[in-house]
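Note that this complex is displayed minus one protein chain, with the remaining chains in position.
Chain naming follows the written order as A, B, C, D, E, F and G, and within any one chain the residues start at number 1.
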Amino acid sequence: MSAESLILFFIVGAFLVGFALVFAHYVAPNSTNPQKAEAYECGIPTEGLTWLQFNVGYYLFAIVFLIFDVESVFIFPWAVVMKELGMIAFVEIVIFFFVLGLGLLYAWKKGALKWE
Amino acid sequence: MFEGVPLHWFLITGTIMFFVGIYGFLVRKNLITILMSIELILNSVNINFVAFNKILYSDRLEGMFFTIFIIAVAAAEASVAIAIILNIYRRLVNIDVEKMNEMKY
Amino acid sequence: MKEADFRDNETLDLFKQSGGNILLTTIDAVIDWGRSNSIWPLTFATSCCGIEMMAAGASRHDFARFGIEVYRASPRQADVIVVAGTIVNKMAPVLKRLYDQMSDPKYVIAMGACAVSGGPFYYNSYHVVRGVDHVIPVDVYVPGCPPRPEALLYGVMQLQRKIKLESMANPRKTENLK
Amino acid sequence: MTANQLMFAVFAAIIIIFSILTVTSRRILRAATFLLFVLVATGGMYFLLRFNFLAAIQLTLYAGGIVVLIIFSILLTSHIAEKLEAPSWKKIIPALLASGFGAVITIATILQYNFPAEVVATSERTDIRVIAKSLISTEKFGYALPFEVISILLLAAMVGAIILAKKRKD
Amino acid sequence: MDQTALKERIMGLVPDAEFLENKQFLTFVIPAEKMHDLAFKLKFETDLAFDFLFCLSGVDMVKFLEVVYHLESTANKHQLELKVRTADRENGAVDTVCDVWRTAEFHEREIYDLLGIRFNHHPDLRRLFLEEDWKGHPLRKDYVDEVNIVEL
Amino acid sequence: MNFSIYDFTSFNQWIDQFLRSVMSPFWAIAVEMVIIGLAILLFYALVGLFLVYAERKVCAFMQNRVGPNRVGPYGFFQTIADFIKLMLKELITIKNADQLLFNLAPFIIIIASFMAIAAIPFAKGLHAIDFDIGILYVIAVSSLGVVGILLAGWSSNSKYSLIGAMRSGAQIISYELSVGLSLLTIIILAGTMQFSAIVEGQANGWFIFKGHIPAFIAFVVFLISSTAETNRGPFDLAEAESELTAGFHTEYSGIKFAFFFLAEYMNMFIVASIAATVFLGGWMAFHVSGWNGFNHIMDFIPPFVWYIGKTFFVIWIMMWFKWTFPRLRIDQLLTLEWKYLLPINLVNILIMAFVVLMGWHF
Amino acid sequence: MKEVINLPVKNIEEEEYHINMGPQHPSTHGVLRLVVSLQGEIVKSLKPHCGYIHRGIEKMCEKDTYPQIIHLTDRMDYLSAHINNHAVCLLVEKALEVDVPERVKYIRTIVDELNRIASHQLWWCSFGMDMGGLTCFFYGLRDREKILDIFEESFGSRLLHSYYTPGGLMMDIHPNFQKGVKDFIKYFRKKIKDYDDLLTGNIIMQLRTKGVGIISKEDAISYGVTGPSGRASGFACDVRKHHPYGVYDKADFKEILGTAGDTFERYMMRMYEMRESMKILEQLIDNIPAGDYAAKMKAVIKLPAGEYFQRVEAARGELGVYVVSDGNKTPYRMKFRSPNFSNLSALDHISRGVKIADLVAIGGSLDYVIPDIDR
Partner (left out) sequence: MNSIFTYFTEIFHAVKSLLTGMKVTGRYFFSPWEIVTQQYPENRKTLKMYDRFKGEVVMPHNGNNEHRCTGCGICETACPNGSIEVIQNKIEMPDGKKKRIIDKHIYHLSMCTFCGLCIKSCPSDALAWGQEFEHAVFDRAKLTKILNKPGSSILKDIAE
């Protein structure tokens, strides 16, 4: 009962959304006019491309996030056995953290953690 | 056999995925889609590793650890690759490999 | 509040007759109950009446008791547009667009003298729409300049009564109206 | 057909169909979404094989990390009206031939090869404790060194990515 | 500086200014072409230092259009009213003072919108309130709009 | 069959055996799955409806008003009315929107929350899946939800949506780290990632007390970052009404919008459950070692009640945050995470490791 | 099918991107439309587009008699309706050289200050809402209701009263008025502490507002930014102090000047001002002299030909009324120098280089009322 239940939850979730969408599609009133399909922008017709201006700020955080995500995933198994293994585990993680702390410090000093 | 699923099945799935990735790698011109094709290729390899580990050597963990490290390396690779792609985009307003004949970084 | 305590029951009777279905099915009753008790307004206020609309939402009068507190800033998710304040010629197309962009079923409350008829700016003004019903169809008119929050709540209750006349078989046709 | 077979079939079908869609879709964000499905289905396959930890990593890093990064970069570099150019037949045919041949040859080889009978596991070895212990053990079959090396790799990747992505002040 | 001294001072700056009798403010009518120079001097000469333009109005006097500047000095606490007249109703133009007093930018746009007085060198002289395709200038006395205005 | 509200294990086994006795194992599993699916669906809907109602009432009381009270007793059926209305609202097709992704986005968000709810133990023996990697699993599947938000924002073809989605994306991925790391602190103390084992480990004291200072810091960090991860409270910049109208779901109407609305509350429920389970002992009663009589009295309260009580306490705190604080700005939000929460978290983990190493915990 | 849309720009990061805020937008407090040029989330410049509620009040005034104008000035800046009316009444009284009874002056001053507090309360709650703190909205309006109760008891309506008339008042104050005001001051002195706890001291609010949207003193004067917003920059522009009207010269109150000129300073100015207003109320409320509530006026008010100007301190800054009269019973030309109009003109200058979220905060701190801008 593990992988199977996952599928189950997947299906139940999909079913909930799908059923509701189909139901609403058939039951809800429907009327169209040209304005309705246009993008909403405070009641003024949208001009220009709907496109966020290139903004490296968001992206840098995504990179740093990914790196730290990898890191945190590697710490999880360590955390589980930390209590049992004791000193060795502690030393290893101190080294691991030290290296990553350098990374964080670098990103900090470099201004990658400053949103702009 | 893993409770009814033969190893061949996994390998064939992995192979198809691998060659789909190769196809995308060859055909696609957008750098990001090329990167996605590479991820497909890596993923197919992972499936093979894991299937071998589970079905042939289920008392060992090498396949799994390899996969884990592959994923970690893939993450590092993706972050650097996308940094490069965005840099190219910023310079050339384009991320099409064929239009990047001037490497003026 | 009892039926007889409300004003303008005659017009409501007219709606009943023109709808052609005095008998509502149970499903209709359930749906209308849901719709009438969950009227989410669009955050839209042009002038003074907007302040009274805010006051109606605030602690003293507490719009939320009717289940109306969820002010939506996006017209896609709003059910009712409370036109609180003057609509001028420049604003009219915007209002029309907002109304058009709302998803059905949608309702309009004209709040205050300006929205009902142009009010203080009816005469001698060169830029005021004389009543918002020239632009979008209005369900309930709430006069007053500005109406006090209770008056708006009363208008909402009137709207609820009107919503309760709807039926699935004969839905409102908003797009045919001007 | 057992439950396992059925589920494997479902996952394999999702993987193959969506990976094909990934490389053929002309809307780049759709391609990324299909890639997400492929990766999630792969994660599902790991769950099926009882590699729970691996599956969780697959979901966290691949689906929740790399794909999000890719989607972010797509959001930054393309807009909704944009469609990728359809590749020319001049490119498609050789690529199709090459990958098709490769696939056929590899599958043929796989099918011909008789893998040794499976080693019956005495104990289920995918428990998180077992994994964790071997991950930080310094003995044989221990991965302490790669574990630490990964941190250096990550450091290098982060420094590199930041240098590349950070705007030069010129 | 008291009222008479101020009057002398202004008359010294612009000799052909016309002095108008007004209970509340010292009022001058300045020739349109001298207004911009005067504005600079009024603001930046320390004994005048009229740095606060607290009102800028336009009036349609039928014979001519009038722009009225109400000035105050936050340091010296004296006030002044200037008027600029333009007889040409259609192409009447006054130099902008929005480079001296920034608030004038909006006020001048408003006056252009409602009265149709053009301002030379204005950075962004568009209609402020009414739609771009609006015909006429509503605050003029000869403005007729049979569609929109309902007379009481 | 000896069924009790204190232990659902035997109940589960009884159902399992009963089904297996009347049909083949394959079908038995299938029927079990249908039962669980329906139960979860019902639970999901009920919790969603109740939370929306609770939020309205809580904020009403904080704001000196009464909140919904005209629909049903104390306005209890308010959210049902809302649900009926949303269900029957028109679904607008947006021009130039990517219809596939536009419709897919609510699926992804809802499925992510559904899969996360699977691992949560509601009472002893009452959970769908009991992984050995429980916490990691929940983090993994909930990290998928951000994709739905990004897709929703991008595919709506609206500027507000896109900005909202980018903000939301950056926010969620950043705070995911803090959520994971603050849970890690407790994993070190518990020595397991399995939810059932974590709860069992708190039989003689909750982890927030056992781990004293580092555990408390972790709890606070978890509260803050999980509030942020669910796009709520002072961190709701993605749907910042005063800036971006409705953020990434600006263009969604009717039931599609309802799913985003529901998912927000369900995510809140999930993170609150995790907080309750990991820090506050889940369904475990409040015990103080030594006070046997007191412990015995506490044991009379069924585990499910304990669980719900703790979860709603955490939810209430999150609502309290939301209705008290002004909203952060995007750069402050990211600064908070990267310059405050993350370093504090990393140091906290080391402290906790040291505490465990030295055996200073209780 | 359109293939790749090539962006015409070379440097992608310099490319600007326009976004509409308004007319229907929660942060613009009405129907102002701001076209914001963004670079990323940074505001490069913005263009206010007014006129979405331009009702032509100045034109309408030319057709109305002076008592009738009152009901139009009510609807300009509806949050300081009494103060607008006060300006017109003072102007007419000045032109006719009528001396209004002392009682009227006292009552007008008291009501003006009450109105100012009510307006600032509403500003506080809408500012809180702009910042995302929704509870502020409810607390502010809750306390405002107390003032509205006083108003309603005396004047019969909640928001727009048309209470002043040229020469005096429409009616005398209600006997409970003084007690109501005293009760209110007692009540509000307690509640304003909540305001400080909830929003002023809050670290998020301070981080978001300090150093954001700075306007220097010179710019404030040049842009004509008056009222609390101008005083935050150090611009001493309180008309009540510099050109006293009513009985402000008899009341002891401070004109508090800020230095920083940022959003937080503008916020603090209004918080101070509420306290100062309460101080004025405390001084005046017990000293209302007995007397008539209106001076004797002719049935038809005709202003002598000429031009008149009257300045008062409205809740948002200096309100000027400029009237050109040709001796008829209706003004020849009536111009309102509305405080919001000038304050708005500075918005572009203030908000360059800030983020969108800051723009909302700045807008909240400038506290514009759109019908007053458009008139």
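Observations
In this text, contacts are C-beta pairs under 8 Å (C-beta built on N, C-alpha and C of every residue); 3 or more make two chains touch, one makes a residue touch a chain.
Keep in mind that this is a model prediction, so the values were computed, not measured.
When the omitted chain is restored, the residue from G:127, G:155, G:184 or G:336 that touches it is G:155.
Checked against the hidden chain, the listed residues G:42, G:98, G:170 or G:295 yield one contact partner: G:170. Of F:58, F:109 or F:244, it is F:58 that touches the chain left out of the display.
Within chain G, the residues in touch with the undisplayed chain are 64, 67-68, 70-72, 74-75, 135, 142, 145, 152-157, 160, 162, 170-171, 174, 194, 197-199, 201-204, 206. Annotation for chain C: contacts to the undisplayed chain at residues 1, 5, 7-8, 11-12, 15, 59-62, 65, 113, 116-123, 131, 133, 138-145, 147-151, 153-155, 157-158, 162. In the full complex, the hidden chain is touched by chain F at residues 58, 61-66, 69, 320-321, 323-325, 340.
Criterion: only the chains that are shown with their structure count from here on.
Looking at A-F and E-G side by side, the one with more C-beta contacts is A-F. With centres set at the average Cα position, the gap from chain D to chain G is 61 Å.
Taking each chain's centre as the average of its CA atoms, chain D and chain F sit 28 Å apart. Per-chain CA centroids place chain A at a distance of 20 Å from chain B.
Taken residue by residue, chain E touches two or more other chains at 129-131, 138, 152, whereas all remaining positions touch fewer.
Residue positions of chain C touching 2 or more other chains, listed in rising order: 43, 58-59, 73-76, 90, 94, 98, 101, 103-105, 123-127. Across the complex, chain E meets chain C through its residues 129-131, 138, 143, 145, 148-152. The touching residues of chain A, counted against chain C in their complex, run 27-36, 38, 40, 42-45. Of all residues in chain F, those touching chain G in their complex are 59, 62-65, 159-160, 163, 234, 236-237, 240-245, 323-332.
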